[in-house]
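Only a single protein chain was left out; the remaining protein chains are all shown in position.
Up next is subunit A:
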């Protein structure tokens, strides 16, 4: 078993899935809104339609590749088979022997601490009246970070950088060598890029949906003979439209 083992790489597949899910839901939300509000009154959003069809295609492609990869793994390692669609035992759990169980425990402990820190922030985020896509992105990011943490912990074991002695004194702070930096830097960069991309996509989505909602409200107001009043009311710099009747 090494870093190329599918079970070690499993969290990376999860990250890819959640990333595709983020794209797909952008289109799904648009499609749901379209169905709820009626087709006539809506401006066509090309980005959302692309996300819907592109996301569906990527999701199907992912599922095919995932199934093939699992099939190959299970054929190669008949005694360490993965049930890729199990809801009870995640595929990334490796418990072949007592040390691998220890590795899994350490990784899940890190994930637990992450949830303990991050979920209150999500609740805080929910206090603000963002578009529901913001919350979907936030939760997808939680899953992405969870899998990244898990992968980095398990990978340490397979690259031999970690120590699981039960009775060793408090570990010394690891020396950040150039070799270590070379290993972790790409993952940190990918993590930051995913975060920046998600925040940017969320901000664009928020602006676009607010703009569309304002436009719709303004048109309704003008149709009813009112006067449209646009004000900057939100702390994140988005305008809101109100209608005053003459």
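Methods note: contacts are C-beta pairs under 8 Å (C-beta built on N, C-alpha and C of every residue); 3 or more make two chains touch, one makes a residue touch a chain; residues count from 1.
Going forward, contacts and distances are computed from a predicted model.
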Query - Listed names "2Fe-2S iron-sulfur cluster binding domain-containing protein", "Carbon monoxide dehydrogenase", "Helix-turn-helix transcriptional regulator" or "Carbohydrate ABC transporter membrane protein 1, CUT1 family", with the criterion being the UniProt name of the chain not displayed - result: "Helix-turn-helix transcriptional regulator"
Query - Candidate in contact with the missing chain, chosen from A:102, A:217 or A:242 - result: A:102
Query - Given A:10, A:66, A:157 or A:205, the one touching the chain that is not displayed - result: A:157
Report summary line: Residue positions on subunit A contacting the omitted chain are 1, 96-100, 102, 157-158, 160, 162-169
